[in-house]
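Of the protein chains in this complex, one is absent; all others appear in place.
Labels run A, B, C, D and E following the written order; every chain starts at residue 1.
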């Protein structure tokens, strides 16, 4: 599973959740996790979560993760959402290690009573995709939702901190998935 | 998914990891999570983890969780290990909420430098099983491994605390799995 | 699995077979069976059955069933058609209980030598859909096919009878699927 | 899918539900449905239904069906039970056509208030098995269950009638499964 | 699995890789392998291989194979590519039997240092598709790739030879897949 950090600035407009985006846009072949810092503003026709229809999904600056898995054929939304949960729980753990106590509800992370993150998972028949992102700032987020950002909380993370955090999250996630594969091959079954 | 707490005292000897144990021993039909406090001493012919062959797997008192899932047909070791990881991460979170800081490596939880937990997952073609247990005390655990127990750490959990914790873990786990199912049904796919 | 009866009158134009229709149009999350009485006139671009290309698929009044299952991931056309057959056989049984003797061929039901029903199944990667409908009247059905309706046969069902029948069918179907799940969890496997 | 009728007399002792029985005992390779008339007396160690543990499962004369499917890899208990239900519903239909009105509950058929049939489904990772049998007589059935037989009811079926019925059931079942496969290949998916 | 040879001349423009093409264009229901001799010029919006984006995929005369499998539900890209490889290896073997020594790399066949073949596999949720084609001549192939054709090599195959070869390939492929199914049903599993 390949890991890649992009230069800051790319807008997350929802198109990156499309299957094969990493191959078509970045030339990355096979399973991958790509991270970058950039704004978010999702085109309504790129919406994946039907509960978000009609809502604004935007933020001035977030740290983004786009994951694509090709290991399961055919792709499986159930497994994909299990992996999303594992990712979110890893994020919560690593924030905790930085002294940032958060609250998780499903795939949402809350910090100081504000929504810190957005996430969705989806798939085509041949790949599973996950998008996860955390606000660096609450600026540019929808008015009707209380939000918070990693650079605004008590820990006052810098961009450098966030970049490092993103790498740690990616590494831990890749390791966890690989670890699971190892566990399968040492287990007696019935 | 049914939840059940058994009276304290039953030995975990490894037979409870067998598919259909909850139905055969307790009359529970369908997916379930069963918890109880009791000792552990695994018969060598009930070993599931081939890395444990030749090792003693025992403890005088643990809080046990036995999970069985029938929702995936045929059963899938990969999904089963994903669920095990989610369970372990929920445990870590709930310990944290009790002020008990732990370290997770794969499916193991460490507390104050000692091994707190054991876990395994397995399956037959029609069901997926998970066993997870935490020491209440380090007594009766193998000599060659540093262990620790929930009643011995700074938080000094009582049996009542542990019983309550076990219920919380079960509830949170059942909710998480159910939540994932809900998420599938609101997601646009490609 | 949720059951819902809609007010009479909604046209079945084929759009209701789209995955997630129940969620998007009715706010129903998760697996569901929705029934209503209304006309049918399928837009040619909503056709699912390639054998129907170029045919008129219409009727002035039918009792409709739209089923969506999210329990199997990824969705499986084979299982979906097995469920469709089970639905159609339940319908035949319940008509029989009302004294209406019919003939089943695959997913079609015939009454007094006329075609009583239409049905199709399809899926996206995350859900399985079934449409099944029976004519209340032969009015408005294609000229080149002999059809018959539930209010026209000897039993002369009223709208109230049909509504009650639809509820019975839904309940029996939901119970059957749930029953199958129960059976899995009491079965020894090899 | 091969169909075979055996000579009358073979005891159904539960061993015939084992995967590959048709190949090992009869040399039949691939999916098959085998029928014969004979007694039943299931060895306790051949029990598949955990709810039957401790019960006598026997009858002096029944018409038996043993089905094995290799088309789904890996085998799937859920699909297997769907097929079992379809089989049972076909049986009910064909009895009806002979003027024998029965009642179905799950995989059981009742006639004149007595239990007419037994059935179970199971699988190994490579094949799905179904056993279904109907009493010809209530003789030799357990004392604590009211049973009935095809030769005892008003229709008074003869052995020849039953043999013919068994062939019809087999043919209808094979046709139904094949029909479903045909339907898949004419269906537009999303 | 049905085999069909079409009259020569039909352009392969990429539309034939669409699921259900054989049914919609030729009325063939179920799994099939269709062969014909004709030119190739793939519309850019029919491209399946993302590595081919921007490239010309064309040739004046090729022998084409279009395969569709409905036996696996849901369809599986991994199995589909395994079947593609088996097809390509059968082709190599049959060319060898005609005295034409070739080199295979993945799904490409090379002859006398020139590229002889093109191939792709894809799927929808209900069917798996494979296209494989060999140049009869290098005329009309892209300028930037060295190609070769079956009628140009030392063996100088005639159109009749190629038609016969195509039939042999189809037969051998159908036999191989059927053979695999047979093998499953004689194998003990764990």
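We adopt the following convention: contacts are C-beta pairs under 8 Å (C-beta built on N, C-alpha and C of every residue); 3 or more make two chains touch, one makes a residue touch a chain.
Owing to the predicted nature of the structure, the values given are computational and were not obtained by experimental measurement.
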Of E:23, E:36, E:65 or E:81, the one touching the omitted chain in the full complex: E:81
Chain E, residues in touch with the chain not shown (by the definition above): 18-19, 47-51, 72, 76-79, 81-83, 85-86, 89, 92-93, 96, 104, 106-107, 120-124, 176, 179-181, 183-184, 186-190
Residues of chain D in contact with the chain not shown: 20, 23-24, 73-74, 125-126
Absent chain, residues of chain B that touch it: 50, 53, 74-79, 123-125
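Keep in mind that, in the parts below, only the chains that are shown with their structure count from here on.
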Partner chains shared by chain A and chain E (touch criterion as defined above): C
Higher-contact pair (C-beta pairs counted), B-D versus B-C: B-C
Reference interface A-B: repeating pair among A-E, C-D or C-E with over half of contacts shared: C-D
Geometric centre distance via CA averages, chain E-chain D, whole Å: 43
Whole-Å gap between the CA centroids of chain A and chain D: 51
Distance from the mean Cα position of chain C to that of chain A, given in whole angstrom: 40
Where chain D touches two or more other chains, by residue: 19, 50, 76-79, 123-125, 181, 184, 186-190
